[in-house]
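One protein chain is absent from this view; the other protein chains keep their places.
Our next item is chain A:
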Amino acid sequence: MASRYDRAITVFSPDGHLFQVEYAQEAVKKGSTAVGIRGTDIVVLGVEKKSVAKLQDERTVRKICVLDDHVCMAFAGLTADARVVINRARVECQSHKLTVEDPVTVEYITRFIATLKQKYTQSNGRRPFGIAALIVGFDDDGIPRLYQTDPSGTYHAWKANAIGRSAKTVREFLEKNYTEDAIANDSEAIKLAIRALLEVVQSGGKNIDLAIIRRNQPLKMFSAKEIELQVTEIEKEKEEAEKKKSKKSASS
């Protein structure tokens, strides 16, 4: 049945599927994992870095992009589609600032991106954007925000979410470990993001990129050294927790 209704984006199948949109969701899963955490005073974006070819400039392969001073985005899926969406979003951020003399809210720019994506699910001759995005930032009211969009053009606010390959595994980890204690302070929120990624990243800290935004501060990208330090701390804490556990079970 799928083969008769999946060639043109504007055609519904008899059971209500838009197959091209669902196929675009599969393209998202081909991208590496990205995770977003909304803390109390911080938002964190962590991504699994792609391995780059030897002669490729690593700086040009980025999954985390700034949309404005107070908003940034991580994506998973088709690189070229992401570039188009990011460019449109950046222009919209500046246009909004010039027109109404206020920076965009995180929800506004997320809605803009989601509306753009939805248009491409309803136009003949076009295909949907093959990317999902995690958009984080702070609004003027100082409240941290995390939104997720997908190729269908839907968007939702999240406390924590993951997109890309193995997103389900990371989401399940977050569902178990996202607690008020886990985001009690900034460093705990950062560690939670790294721990979530370590569940699925094959080669440890050297394949992780991390970015944070704190209230009234611009985006900060962690260096490889800083990430390695965090990973070492996490591994230490894990060892200590396991030692405690084995002591407890030995004494009982």
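What to note about this one:
By definition in this document, a contact is a pair of C-beta atoms (placed from the backbone, for glycine too) under 8 Å apart; a residue touches a chain by one contact, two chains touch by 3 or more; residues count from 1.
Convention: contacts and distances are computed from a predicted model.
Going by its UniProt record, the hidden chain of the complex is named "Proteasome assembly chaperone 1" among "Myotubularin-related protein 9-like isoform X4", "Proteasome assembly chaperone 1", "CDC45 family" or "AP complex subunit sigma". When you scan A:Gln202, A:Asn216 or A:Ser249 for touch with the missing chain, the hit is A:Gln202. Taking the complete complex into account, A:Gly31 is the one of A:Gly31, A:Pro144 or A:Gly205 that touches the chain left out. Touch with the chain omitted from the figure is made, among A:Lys63, A:His96 or A:Arg195, by A:Lys63. In the full complex, chain A contacts the hidden chain through residues 22, 25-27, 29-32, 50-53, 61, 63, 75-80, 82, 165-166, 168-169, 200, 202-203.
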